[in-house]
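What follows is a structure written as structure tokens; I'll ask about it next.
The complex is shown incomplete by one protein chain, all other protein chains being positioned as in the whole.
First chain written, first letter: the chains are A and B, and each begins at residue 1.
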Amino acid sequence: MKRVEGLSKLTGRELYVDDLVVEGCLWGATVRSPVSRGRIRGIEFGDSVNWSEFTVVDHRDIPGSNSVFLIEEDQPVLAAARVRHRHEPILLLAHPSREALRRAVAAVEIDVEPEPPALDFRVDPLPEQIQYGDDNVLKRLRIEKGEVERALAEAPHVIEGVYETGAQEHVYLETQGMLAWDDEGVITVAGSMQCPYYIVDAFEHALGRPADTVRIIQAATGGGFGGKEEFPSGIALHAALLAMKADRPVKLVYDRSEDMEVSTKRHPSRVRHRTGVDRDGRLLVQDIEVVLDGGAYVTLSPVVLSRSIIHAAGPYACDHVRIDGRAMFTNSPPFGAFRGFGAPQSQFACERHMDRIASEIGIDPVEIRRINLIGDGDATATGQVIRDGADRIEVLERALEMSDFRQRSTAHAGFNRSEPTLRRGVGLATFFHGAGFTGAGEVFLDSEVHVAGLPDGRIEARTANVEMGQGTLTVFTQLVCDRLRVPPESVVIAPVDTARVPDSGPTVASRTVMVVGALLEKACDDLRQRVGIRPDTDGRSLLRAIRDWHEAHPGQDLIGRAKYRQPEHIEWDDETYRGDAYGAYAWGAYVADIEVDLRTFVVRVRDFVAVQEIGRVLHETLARGQIQGGVVQALGWTLLEECKWADGAMENAQLTNYIIPTTGDVPPIRVDFLEAPYPHGAGGAKGIGELPFDGVAPAVVNAVASALGVDPTFVPLTPERLMDLALHSPASGGGAP
Amino acid sequence: MTVYLPGSLVEALELRARHPTATPIAGGTDLGVHWPQRMAGDPGDWLDLSGVSELRTHTWTDDALVLGAGTTYWDVIRNPKIAEALPLLVRAARLVGAVQIQARGTWGGNVVNASPAADGVPVLMSYDAVLELRSRDGSSLVPLSEFYLGYKQMRLEPGELVTGIHIPLRTYDFEWFEKVGSRSAQAITKVGVAVTRRAAEWRVVANSVAPTVCRCPSVESLLAEERPVSGPSDLAPALAADVSPIDDIRSTARYRAEVLARILYWGLRDECPNFT
Partner (left out) sequence: MIGPGIEITLTLNGESIRARVAQGDRLLDFLRYGRGLTGTKEGCGEGECGACTVLLDGVPVNSCLIPAWQARGRSVETVESVPEDELAALLESGATQCGACTPGVVMTAWWVRRNRDLVDAHALRELMAGNLCRCTGYDGIIEGLEAWLESAGADAGESEGGA
């Protein structure tokens, strides 16, 4: 099935929020804090501007609670007395002219009495930097299994390592934007988003309005990657507040620099490993500490931390595991959801560490994974017994085969001895990713979907899950067609509009196909039952039965429904952090073949092989596209993308200076899939959107380590940082003449 | 804000004389960045040269190629005669941005934008290019190597425009240009160097390692004197005398200095005939 909205996108007809034209619409803009921490002493409106032309909104205009509803209520919609990070929103302005708005924003002076900010999450805060609890720890979590201290004391070898990863900016090609207006008492917002019902919740809370006076519509969304999960709630509120005060529609669209400066980024991390192994490299004990930078408000950091620690020990069997995690407060713009959601950070550390272990005890990096990969009947760090029929060794073998791992290792060793300015290496990573919300999260979401039979005989699927490029519209159409045995022309996916669709949960956590798709299948069954059609009947009969039903019940709705029910086998304890963290895991093995230019320390990826077991491949082109896109985005995180911080904010907030990959920076990404169907996933599928992010950085960095004989423990591995490492590394053969 | 739209060079020079503070704009690949933000500040007036077709022509004389200042990078890339006579021009042009930038960016614009990271300037300077400066009242020729006085400062009088670039046609023993950017395309140069050699006449021109694009006279002397060079470190002292790389948002002084020595050494060693 071709991408349902593909032609619309190729012809430029697809309508994103900035394409929407509304009569009488004003532009909106935001005035922000110039410093990373302080007390607002005063606000001056400059003389050069005729302020009577402008709508001005501040915290006093917020009718409900001045907080953006998420996990805690600490993040204000608009700062009132104090600011906790640079670029924190303080005022909103609206005006018919965008140019006048730019001048106006520049003409507002925010006077802040600065206070000492906490800007380095890796060091203990000084007393005067404490702003959350008594230690600036936003969240603590621990996973524990077995007897870690004893196992460490008894282990023949104990290998330590500390690994760091930097922030990453999403760079969705369409920036954040919202358009708000008052539609006869219903505050309506159209915009770029992943989670319309998060915005409904935020509106109920901050505007003090019941949900039926709020309507949130997803416009075509030009990329999300998590960056449009929680962050849009704030912008939507800003646009709505302006629209309410101006009594005119207001469009608030960020330009690229503003977007990069103020929006969420991937949590920076520092992960410490202390691992005990036996002489053969078998894992005896894993003692891991995960520290994340959460930024100035709690937002989603507890959940990111959760996923990070659950994945921190890797896809391995080990009896004694302790993972201590904490998310730290700093006076940076809050860090947030980004594809992988903590797992790429902790698995980078784990996989880099596996290579270090292998190197230190003299074992082959393939062998150390082969003997430790979790087998059927083994338990994860949280004690979840894996028995999903996936052959993780086969995934590994396939990756080795496709990448010619052994031959290339040998060939590169020869190449490196004879080449004066080039060094090659191959690197491997094995990893996993749990799909859906952790533990009881899906129960908490309580998702519901509808599949309606329309009077004209068409089928309309209604969910709150968005298309943002990953293929939702196409896969949902395909699932419905397959389940009901009807042709694609008779299926329509309802626009994601909270006035029309039930809350099927957010479009995050790789859950859309696996969880919501499965609900669609059930809702299809329910629809069929309501018109008395048996499952094995052909689609034409169903469509006829729907039309007949409507003739017999004029003016009534025919809706098949399904609500989430947790599969019986999932048991999770949120207190002890033990049990079945996820219903299903996808398993991956990635190989990177790289070449380092010793003149410039630029790492060129010559070849990349991505093999994963994902339950069922529902749509080859879409699945491959997810993996290729995720790998390239992760290559950017690994080698090119560096957030440069100054005074607690991103200094290089331009695409000229924040470097994402172009066509010339990456090779073709070679992909293969294995299938071990997950019975509770739609069509047997497991979620895959985030999986690719977990395996790229370690595969590449392991390859560089192999090529140069150095020991990089961080990403991004920019040429500058690699050069410093290579030239100051005692044992490196990478210095070159 | 006033925008002047001359249709001929004569008209452009007249307007330039009368309104010397109006910013000349051609391809706009530098001036056009963040244009709305510029408009919301104090944009001043503009002299649009994009309608002056005379600036986009080029002529071959017996001993030079005269490039109109409005010639784009893409014009040069698609010109086989230029590729053969002056290969470094094409090499540098292909490394600028990507097609969309190459189709608009002009050689003259690159010269007067005067960025220390300018990619067109090093190869022009390595070819001993001479700039034709014209005003309403006259014209003069200035060697490109003498044109820059300091960071973003050049020998351009009010009322003058760079209208042409004279590039001598010579046979070289060695022509070479390398640019190290942050990625393979759409990259600002971190460190770059152009080298030409005719017998004992060396030109070594570096960008992004000093306040202006500049010749490296100590390195040129070292090479002309045929002093032994067996590794990058043998070039380092001469380079240190000629350039002064800094830490900035794109890279570090340490990286630039080290990589410049390495690419220069290996470029000479691998590709320059008769290099010791």
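Here, a contact is a pair of C-beta atoms (placed from the backbone, for glycine too) under 8 Å apart; a residue touches a chain by one contact, two chains touch by 3 or more.
Nothing here was measured: the structure is a model prediction, and the numbers come from that model.
Partners of the chain left out, restricted to shown chains and counted across the full complex, are A, B. Interface note for the absent chain: among A:69, A:172 or A:297, the touching residue is A:172. Only one of the listed residues, A:669, A:703 or A:722, touches the absent chain: A:669. Among the residues A:222, A:249, A:281 or A:365, only A:222 touches the chain that is left out of the figure. On the side of chain B, the interface with the absent chain consists of residues 1, 3, 5, 25, 28-29, 32-37, 39, 43, 46, 48, 50-51, 74, 78, 94, 97-101, 103-104, 184-186, using the contact rule stated above.
Mapped onto chain A, the interface with the missing chain covers residues 2-3, 5-16, 18-19, 21, 97, 99-100, 170-175, 220-225, 255-257, 468-471, 621-622, 624-625, 628-633, 654-656, 660-664, 666, 668-669.
In the analysis below, only the chains that are shown with their structure count from here on.
For this pair, chain A with chain B, the centres built from the Cα atoms lie 43 Å apart.
Chain contact summary for the complex, chain B toward chain A: residues 33-34, 36-37, 39-41, 98, 180, 182-188, 230-232, 249-252, 254-255, 258-259, 262-263, 266.
Remark: chain A residues 98-99, 102-103, 106, 255, 257, 420-421, 598-602, 640, 644, 651-652, 656-657, 659, 661-665, 719-720, 723-724, 727, 736-737 touch chain B in the complex.
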